[in-house]
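Following: one structure in structure tokens, then a few remarks.
Of the protein chains in this complex, all but one are displayed in their positions.
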Amino acid sequence: MNELQELYQQVIIDHNHNPRNFHKIKHPSHSAKGHNPLCGDKFNIFLTIKDDIITEISFTGSGCAISKASSSLMTEALLGKTVTEAQKLFDLVHNMVTTGLANAKDIGKLAVLSGVHKFPVRVKCAILPWHTMKNALDKSTQTAITE
Amino acid sequence: MNELQELYQQVIIDHNHNPRNFHKIKHPSHSAKGHNPLCGDKFNIFLTIKDDIITEISFTGSGCAISKASSSLMTEALLGKTVTEAQKLFDLVHNMVTTGLANAKDIGKLAVLSGVHKFPVRVKCAILPWHTMKNALDKSTQTAITE
Amino acid sequence: MSKLDINKIRSDFPIFADKSLIYLDSAATTHKPKQVINAISNFYSNYYANVHRGIYELGMKATEAYQSARQNIANFINASDWRSIVFTGGTTESINLVAYSWARKNLKTGDEILITEMEHHSNIVPWQLAAEETGVLLKYIPINTDGTLDLSNIDKLITSKTKLVSIIHQSNVFGTINPIKKIINHAKKVNAITFIDAAQSIPHSHVDVQDLDCDFLAFSGHKMLGPTSIGVLYGKTELLDSMMPFMSGGDMINSVTMTESTWNDIPYKFEAGTPKIAQAIGFGAAIDYINDIGIDKIHDYEQSLLKVALEKLKSIDELEIYGHQTGENGAVISFNLEGVHPHDLAQFLDQDGIAVRAGHHCAQPIMNKLEVSATIRASFYLYNTEEEIDKLCASLRKTQSFFN
Partner (left out) sequence: MSKLDINKIRSDFPIFADKSLIYLDSAATTHKPKQVINAISNFYSNYYANVHRGIYELGMKATEAYQSARQNIANFINASDWRSIVFTGGTTESINLVAYSWARKNLKTGDEILITEMEHHSNIVPWQLAAEETGVLLKYIPINTDGTLDLSNIDKLITSKTKLVSIIHQSNVFGTINPIKKIINHAKKVNAITFIDAAQSIPHSHVDVQDLDCDFLAFSGHKMLGPTSIGVLYGKTELLDSMMPFMSGGDMINSVTMTESTWNDIPYKFEAGTPKIAQAIGFGAAIDYINDIGIDKIHDYEQSLLKVALEKLKSIDELEIYGHQTGENGAVISFNLEGVHPHDLAQFLDQDGIAVRAGHHCAQPIMNKLEVSATIRASFYLYNTEEEIDKLCASLRKTQSFFN
């Protein structure tokens, strides 16, 4: 399997075709917009947080397979997590997509995103939904822009 | 004799050291300033023209040996000439300093300036007083700038 | 296929020693033949010096080469006077020069600048900023979704308020060649100044500034086999003469005192600082290279490539081509493959050694019109081949089946 196929493996293609939690939440407690200026793609992340627990999470928008799958996987991974756990997962994912390194136990299914570090231009795609989520948690009203 | 020595021959060195007609005329009928922006050198040319004849001509200012000798030689050459003859001599000198070609009979002593065409950067030096004289004849109040 | 000695040409470009590279991004920037690379190396190695001010021999050689590059470029676009050729850092700087030294100085509230929805950002943003500062209205000639200008209301758009009309000659997204002569004529009727962004046309076709009779025109060296960091602003001499300098400093002055300065003649008035000497010489060598082959032959060859490419791409299911429905077009094709995001597609094509561009191509207003965030763009130049088009199509089909 070459690097490209490793990146675009079945999980990614599946989440790209059938994104999970791909809709708007009616009355989210937190939300943010994200924008990748390199390609022009935009996402919205919605969250409902009750007693520090993420009880609802969803997204809308459009982007490449990587960003869409990353968004979809993120919503799955964060549902039911505490805000602190979400922040921690952000750090792990950020580290993984830039270095390729991750602890299987901590990162779980998100490991499919690790191949992206071989494609520096695409790191922004993978991390965009995560930045947006973080902005939403920070109650930031700014549009997240992947650095 | 190499090209440089040919250019800086005795006549030039002599006119540089002992410029002829190097003073101001009290009440010139025509005068103009000349400026070579490349080096910052400046000359003034003064003429008295009576019945279309150049009855007085002189210069002031400072510049390199080429420009000073050219000014000095010019004043010698033009004294007593008609305005039309002066204009014609301008054309001959202009042609000579850019191409090196001149008819010995027409150009006379000014032929010492012909070597300058081998030094394109210095052509402006040789032609500066001539441009200034031409501007004076045209009653131009503009400062002549060697093109 | 029109005749070019393509093997000879490809062997002139060191980059194509890598046989696996299929470079289809010449609208962004082109590769360089060894003649250009060597002209630059040769200058730095054998006669490098500053120009204009040196008495010494070396400086004279450099000055001659620099000046002859300028004359060369003037001839290439049939400018009658080399003083019309101002060296800049590129098309972008050329446009900014006019936005600062002409628009900001000559326009006022009530005046209008007219551009099109088809412009590259470099022919939008400088006018937006100038318009904002001067209180001028920036208007747009709309585009049709087929990639052509909608000129139906041109008489209402160009009015006595219109002071500047700035138009892209050939679209960097669609390849559309706009009817600029017609628009220039409209502009002349109201005495508007005309500016042509020729960054995409001059590398590929014969452009004659005297025939167009535009006031300004801009293009870049790096899009026509030349170095980066060099471009040209062509301007009519009277107009350039009447303008204030843009950048100021050494070389562009006549005299400087502590209280005021006077300006050098054009074009030097607009070339502040140590000139782009190596770049101008490299650009001159690029023009020589193009002239040796012949710009018309290059144009014909590209047109035949374009025809083949369109045919073959159209045979791919669910591939949408933007533009290319009518009229004259350059060899630039934007498209999307249904169900595959352009950036994913570009990544897969790269895997097969195919360099295309995915993105908004610095033309977001077009993307908005097309209601897409990005397209794939394949663009061709004299070194491309029909075989490369076949490989592109094969890779597109392969990727399509991977994603579906």
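Here the chain labels run A, B and C in written order, and each chain numbers its own residues starting at 1.
Everything that follows uses one rule, which is that a residue touches a chain if its C-beta (ideal position, glycine included) is under 8 Å from a C-beta of that chain, and two chains touch if they have at least 3 such contacts.
Please read these numbers as outputs of a predicted model, since none were measured by experiment.
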Quiz item: Which residue among A:I53, A:L101 or A:V121 touches the omitted chain?
Solution: A:V121
Exercise. Sort through C:G135, C:G250 or C:G339 and give me the one touching the missing partner chain.
Key: C:G250
Quiz item: If the hidden chain were put back, which of C:N106, C:N144 or C:T228 would touch it?
Solution: C:T228
Self-check item: Of C:G59, C:G235 or C:G284, the one touching the omitted chain in the full complex
Solution: C:G59
Self-check item: Sites on subunit B contacted by the missing partner chain, in the whole complex
Solution: 2, 4, 8, 13, 38-42, 62-66, 119, 122, 125
Practice problem: Write the list of subunit A residues that the hidden chain touches. | Solution: 35, 37-38, 40, 120-122, 145, 147
Quiz prompt | Residues of subunit C (touch criterion as defined above) contacting the omitted chain | solution = 14-15, 21, 23, 25, 28-29, 31-32, 34, 36-37, 40-41, 44-50, 53-59, 89-93, 95-96, 100, 117, 120-126, 128-129, 140, 220, 222, 227-230, 244-253, 255-261, 272-279, 343, 346-347, 349-350, 354-359, 362, 364-365, 368
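Rule of thumb we're sticking to: only the chains that are shown with their structure count from here on.
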Quiz item: Taking each chain's centre as the mean of its CA atoms, which one is farthest from the centre of subunit C?
Solution: B
Exercise. Indicate the whole-number Å distance between the mean C-alpha point of subunit B and the mean C-alpha point of subunit C.
Key: 47
Quiz prompt | Gap in Å, rounded to a whole number, between the CA centres of subunit B and subunit A | solution = 80
Quiz item: On subunit C, where are the residues touching two or more other chains?
Solution: none
Quiz item: Which residues of subunit B are in contact with two or more other chains?
Solution: none
